[in-house]
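Sharing a structure, written as structure tokens. Questions coming.
Just one protein chain is left out here, and the rest sit where they should.
Read from first to last, the chains carry the letters A, B, C, D and E; within each, the first residue is number 1.
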């Protein structure tokens, strides 16, 4: 059985992430979505919230499991004995960074593999960072995120404004 | 009458910005330079200073108006009923980011248009961020900014050093 | 009155070209679509055919005129006294080439301006070259070209195969 | 069972191709290497030679099959009922082209998926085109191609020189 | 005698830096490795530590000297009367930034020259930032840094975790 690990911050999950997960389901037997604990970045949503949103929106996609992890992606991939790590590619800047990460991980463990799916064109400009920026400026992100995330972002808008005001 | 909105932080305005504004005057009937309030970034110059510099340096360019705005660029463009948003392109990294922004705004409002002018080659490496970095290190930015900004940067040098020392 | 010149080979015109022309109509008062005579490349369609397709598909877009030109784009722009040359940007490789052309033309005549519109995301991968490649391999390009071009490509398929077989 | 189709010209197969095939074997249950007939390009090696080299060098990699195909990649993928098309990514220019192809194929058939593996750093500069260029100039490509190909290139050197002399 | 100045933060020095220094020794008569004081970034290692590591690892490379500098690179290059500034290029993002810096310095002083060496492929993904990130997550960076730095990173691990936890 071929399993792929799909890691990320998912702060919050977007329709672009969902697109990758559901398409990967046709290629792998099983997908493990892995929320990174991200100690170093101040996340908008807590680990629990980010995991809850993912579980909710992946509910109807077969063979998907949501977990969280701490530490090196490489160690998570080894412990879970996955066939490959799955990443979405949106644009050149993604490509550069992903290339560096994939090569470094490969160097640290030659069995480590990263496979890439390209974002569908309608999501090629959607990122968690842009979603938060638009919400901060009072914009509407309904077309870019699942309804449960859209609702949560509206409730969080106060917090977003406070943080950026500092 | 065709109006273009030229948004930015302008912290501070550079000769590269001026180049774009004056060239755009041959293409559009009217240019509105719009200073973003940038709550989230700690600006070197206040909104009032940034606007004052722009008004001073655009004085002799016909059909240019300087305003400030808060919130989404998309909303500013709608309220002002402009034909298009105008952006300068310097390099690949600009291109990536501008591409994402233009596509996301287009998705949010299909009437929204972004037009791009490429920086003149002599300004292709000039950015507000680099200007501030050079001043911080004690360098001379006379060739890259209008005289009024050059003078103000000299006066601000103390503040720049303090901030980066923290 | 602000006029833009939209030059290209248009061999053949695609839905991506049409998208740019119709969006430009909101920004400029008038668009001149200019088919380059391309002596150096062996075109699939003759100049007459390429012009005919463009006239047909631009029929319902107001303030658009189709012409053909020989020689330097710069000279055509001067003779027609346009405000700017209009180009679509699809991707990085476009960007590099367009950047070089825009800077060289600017150097040859400082009044020359190039403005860019970014392709809509659903056309960001459509090019005349790819259209011809797909037809050559027996594929269907219905979603990417106007019906009149689709029909003509089917009729030309024999010629495309012959050329590539040499 | 998850099958990947790995298409290409393979004119000739390089150690970079082999690296991708053998790594993909850990991710997919089965790999079909598909040699494109490339009517439009004048290949150095005939279809039979290119297939023979691939069969020879893939002999010891389990679950790999070598075929040839004509026409659209999309049609080959459909007929073979593969889970995904597999492509190697070397650099930015690859990325741009691969991105366009993946998006266009996705548009023509929404079930079509392309997955990417990045070249190992030691092969990131190896391409069939460069191999042929070096041989043409009298250089040694021993580190970059399998021994059977190296031998064949030495025998073909006369033909390469003739073609480029025209 | 031709001298090159090799500036950087070196926080900490990596095997990639060492690769550039030792290769540059074949091209220039003398290399001055110059550690920037970096007031604006909170460095992991102090200036003294960074200089000490460099002195230790460059000990056996002939004609290399390690210094520290404050302020503009341009001024350091002038004061030391070097023939050129030396920079390593890893990837596109490096390229963009380095291009801007080289052009701006050239504009400020036309005698200023920057020469570039490309990273060896096995170090093309190694950066001080990634090294620190891997250590923070509990990973092993033995293949990427000199032993003296590896040891120091293990001792600093507590400090790295604290900072990112804030």
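The criterion applied here is as follows: a residue touches a chain if its C-beta (ideal position, glycine included) is under 8 Å from a C-beta of that chain, and two chains touch if they have at least 3 such contacts.
Because the structure is a prediction, the values reported are computed rather than measured.
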Touch partners, limited to displayed chains, of the chain removed from view: B, C, D, E
Given E:10, E:28, E:53 or E:144, the one touching the chain that is not displayed: E:28
Candidate in contact with the missing chain, chosen from E:54, E:73 or E:102: E:102
Selected from C:47, C:67 or C:103 as touching the chain missing from the view: C:103
Positions on chain B contacted by the hidden chain, ascending: 92, 121-122, 124-125
Chain C, residues in touch with the chain not shown (by the definition above): 39-40, 71-72, 74-75, 92-93, 96, 99-101, 103-104, 107-108
Missing-partner contacts on chain E, residue numbers: 2, 23, 26-29, 83-84, 89, 92, 95, 98-99, 102-103, 106-107, 111, 113-118, 120-121
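One rule holds for everything that comes next: only the chains that are shown with their structure count from here on.
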Chain located farthest away, centre of chain B as origin (C-alpha): D
Intercentroid distance (Cα basis), chain C paired with chain B, Å: 31
Chain E, residues touching no fewer than two other chains: 92-93, 122, 124-125
